[in-house]
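The structure under discussion appears below in the form of C-alpha cells.
Apart from one protein chain that is not included, each protein chain of the complex appears where it belongs.
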Amino acid sequence: MSALQPSDLDRPALARGRSAAADTDLKSVSAALRRAEFGDRLRSLALAAPLLVLLALSFGIPIVLLLSRAVYDPTIAEALPKTTAALADWNGQGQPGDAALAALAADLSDNQAKGTAYELAKSINARLPGARSQVLKTVRKLENAGGQPPLDIMKSVPFWTAPGTWPAIASGTHRLTSFYLLSALDLRWNADGGIERVPPEQAIFLQVFMRTFFVAAAVTLATLLLGFPLAYLISSVPKGLAAILIVAVLLPFWTSILVRTAAWTVLLQKFGLVNDLLLWLGVGSDRLDLMYSRMGLIIAMTHIQLPFTLLPIYSVMRTIQPSQMKAAYSLGARPFTAFRRVYLPQVFPGVMAGCLLTFILCLGYYITPALIGGASDQLISNFIANYVNVELNWEMAAALSFILLVFTLALFGIFARILGFDRLKLV
Amino acid sequence: MLLSPYPTAGERIRITLLWIWCGLVILFLLVPILIPVPLSFNSGAFFIFPLEGISTRWYEVVLGTQRWQSAIGNSLIVAFGTTFIATVLGTLTAIALSDEKFPGRRIVMPLLLSPLIVPVVITAVGSYLFYARIGLASTYAGIILAHTALASPFVVVTVAASLTGFDRNLMRAAAISGAKPLTAFFRVMLPLILPGVLSGAAFAFVTSFDEVVVVQFLASASQRTMPLEMFIGLREKLSPAITAAATLMMALSILLLLVANILSRRGRKAPV
Partner (left out) sequence: MKHVRKNLLALAAATACMTIGHAAFADELSIMASGGAWQDAQRKAWFEPFSKETGVKILEQEYLGDLGKVKAMVDTGNVPIDLVTVETATVLQGCDAGILERLDYSKIGPRDKFIEGSALDCGVGLDAYGDILAYDPTVLKDAPTSVLDLFDTTKFPGKRAMRKFPAQNLEWALMADGVAPADIYKVLATPEGVDRAFKKLDTIKKDIVWWDAGAQPAQLLASKEVVMTTAWNGRIQNAIDTDGKPFKIVWNNQILEYDMIAIPKGAKSPDLAYKYLAYISEPKNNAKLASYITYGPVRTDAASFVAPDALPKLPNAPDHLSGAYLVADTEFWGDYGEDLVKRFNAWLAQ
C-alpha cells in the first residue's frame, strides 16, 4: 500500500543501484522489492483492519451465530438427555423398548418443569409434522397424572408407538439438521430416507423466491429504463442545470423510505391521485386497484430504487470525454452508431453496477411490500420477518436467509466474473 | 454533446423526446415526495385528499411533544455517530483495498458488501441476540455499531470508486519531497478524493437516519428514533403527524444537501 506512505522500494534500491555492482544489484533489488511488497501488504492490512474487525464483531459474529441455527439445532439432544442415552444402542429397527419410553416420559416431565416443552415440541414437529400437539398433549397428561405410572401414560398415546416416531426422535438427538434448509426449498425427507417435494398446498417458498427475483428484476429493468436517459441527460447538460437535476434525483433519496411508501399509498389508492389522473386522461373507464397489487408494489419500489441505479451510471458517464464522441462523428459515424459503438461499451460497467445494486437491495425489501403489496405480493423478507416476529421459528428464518444469501452471492460472483471485478463501479 | 455537429431532423426529434421522457421521470421522482407536504397541514386525521381543512396541529404534535423531540435527538445522535465511524474506517479500508496488492481483496470486497444482502430483519435479530449478551443492547453504542455495519459498505464503495482515478505517484512525490505520511494524506490525497468521501458520508448518514428495523430491536423506549416513531405512526396510528415529521425531515435533507454541496465545491467536483 503505497498511498499513505511511499514504498521503501524507491529510496534504498535506487540509491544502491547507483553505487553497487550490477550483478549483486539485481539480487538486492528483488529482495528489497519483496520486502517492500511485504511491508505494503502489512500496511494495507493495518489500514483495513479496524473496519474489518469492527464488521466481524458487529455483524459477522451475530449473523453467523443466527444463520447457524438453520443447520445446528441442539434442542432435542439437550432437552432429552435421558432418552438420548437410552437410544444409544438402539439399532433403529422397530420400537426401542420400554426403557426408552420411560426415559422419554422423565425427560418430558423435566421439560415441562423447566418450561421448555414448547420448544421441544416445535423441534420434534419440524422433523415429524403433527408431533407438536401430541407432545404437548402427553406433557399435559404427565403433569396431571394423578398417580398413574408415566409409562402407562406414554403407552396410552398411540403416537409414541407409531412407526416413524422414534426414527424422528433418534435423528433429532444428532445436533445437525438439514430439515430447515430443505423446507426452505420446499423439500423434505420421506420415510425411505430420500428427499422429495412437499405436497403442493404446503409448497410456498420456491414460489416466493421466484416472485422475489421477478419483482427485483422488474424493478431493476424499470429503474434502468427511467434512469439511463436521465443520467445521460444530466451528464451532457451544462453544469448549473446538471446540479439542479442531481438535486431532483437526490431529494427522494434523502427522504425516508417510510414516508415515500406512505406517500405511494396516498397516490395509489382507489380514489387517489394516480387514478384521478388516469380517469381525467380518459385511460380506462374504471378506477384501477393499484393498492395491494403487484403493479403498485413495483411502481413504489421503482421510485425508491431509481437513484441507486441512476447514480452509478451517472458517475461513469461523467468520466467519458465528449471528445471521444466528437472523434467518432468526425470519422463519419452516424449518431446512433457512435452511441452504440463508442459510448455504450464504456458506460456498461456503470449500468451493470447500478442494476446489481438495485437488484440486491430489492431482494431484501419488506416494509414496502407489507404496506403496498397484496397477500400474493409478499417477498421473501416478509416471510422471514413473519417467522422471526410472529411464529418465533428462527430456525426457519435463518434457513430462508441463508438460501437468499447464497443465491445473491452466487449472482454477485457471476457478475463479477463476467465483468471483471474491478469494472464493477458500484457507486 | 447532446447533439452531433450536424444534427438531422430525426436527431432533433430524438433529443426532444429525451427531454420529455426525462421531464416525466423527474415528475415521477418528485411528486411522491411532495405529497406529504400538503397532507401535513390537513386538519383531519386521515391520509386522504381533498384536505378536510388547514391546520398546523400535526406540527404541534411533532415539535411540541416530548416523544418526537427525543426521537429527533436520538436520530441525530445515532446518525452522526454512525456517519463518523463509518466514514473514517470506510475510507481507510477503501484506500487499503484500492491497492491491488491487498491480500484476498476479491474475497474481502463481497464480504464487505454482505450487510447489504443479508435481510435486515436477520441482522436485527442476530445483533440483538449477540449485543444483549455483551451488554450492548438498548445502548446508543449498540445501535451505532449495528448501523455502522449497514452503512460502511456504501462508504467503502464510493471512496474506492473515487480512488480509481487517483494517481498514486502523487503520494510518492509527496514522500520524496519529505512529507510525512499523514501530511501527505491530508494535503494530497484527501482533497482529491473528498467528493467520494463526502458522498460516502452522505450515504452512511441516510442509511442510519432512515433505518427502522434494527432500531426496532436494539432501541429501548428512551432511544426511539424518528423513523421508528414514524413506523409506529404508520402502522398503528396512521396519524398525519408522520407527514409533518416527513416534511421536517425533507427540509433537513435539503439543508444537508446544500451544506454538502457548498462543502464539496471546496473540493474538486460536485458530489454524487
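Should a chain be cited, it is by its letter among A and B, assigned in written order, with residues numbered from 1 in that chain.
Assume contacts are C-beta pairs under 8 Å (C-beta built on N, C-alpha and C of every residue); 3 or more make two chains touch, one makes a residue touch a chain.
Note that this is a predicted model, so its numbers are computed, not measured.
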item: Options A:90, A:292 or A:329, residue touching the unrepresented chain; value: A:292
item: Of A:80, A:222 or A:388, the residue in touch with the unshown chain; value: A:388
item: Listed residues A:156, A:207, A:323 or A:337, member touching the removed chain; value: A:207
item: Chain not shown: contacting residue from B:37, B:111, B:129 or B:170; value: B:129
item: Those residues of chain B which, in the complete complex, touch the missing chain; value: 44-48, 125, 128-129, 132-133, 137-138, 216-217, 220-222, 231-232, 235-238
item: Chain A residues touching the omitted chain (full complex); value: 115-119, 121, 132-133, 136, 201-202, 204, 207-208, 269-272, 289, 291-292, 370, 374-376, 378, 386, 388-392, 394
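Just so we're on the same page, only the chains that are shown with their structure count from here on.
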item: Sites on chain B touched by chain A in the complex; value: 1-2, 4-5, 7-8, 11, 18-19, 21-22, 25-26, 28-33, 35-36, 39, 47-49, 85, 89-90, 92-93, 95-99, 101-103, 106, 108-123, 125-127, 129-131, 145-146, 148-149, 152, 154, 156-158, 161, 163-166, 168, 171-172, 174-176, 181-182, 184-185, 189, 199, 203, 206, 209-210, 212-213, 227, 230-231, 234, 242-243, 245-246, 249-250, 253-254, 256-257, 261, 270, 272
item: Residue numbers on chain A that touch chain B, as the complex places them; value: 1-7, 10-11, 37, 40-41, 43-48, 50-52, 54-55, 57-59, 61-63, 65-67, 226-227, 229-230, 232-233, 236-237, 239, 242-243, 245-267, 269, 271-273, 303, 306, 311, 314-315, 318-319, 322, 325-326, 329-330, 335, 338, 357, 360-361, 363-364, 366-367, 371, 380-381, 384-385, 388-389, 394, 397-398, 401, 404-405, 408-409, 412-413, 416, 421-422, 425-427
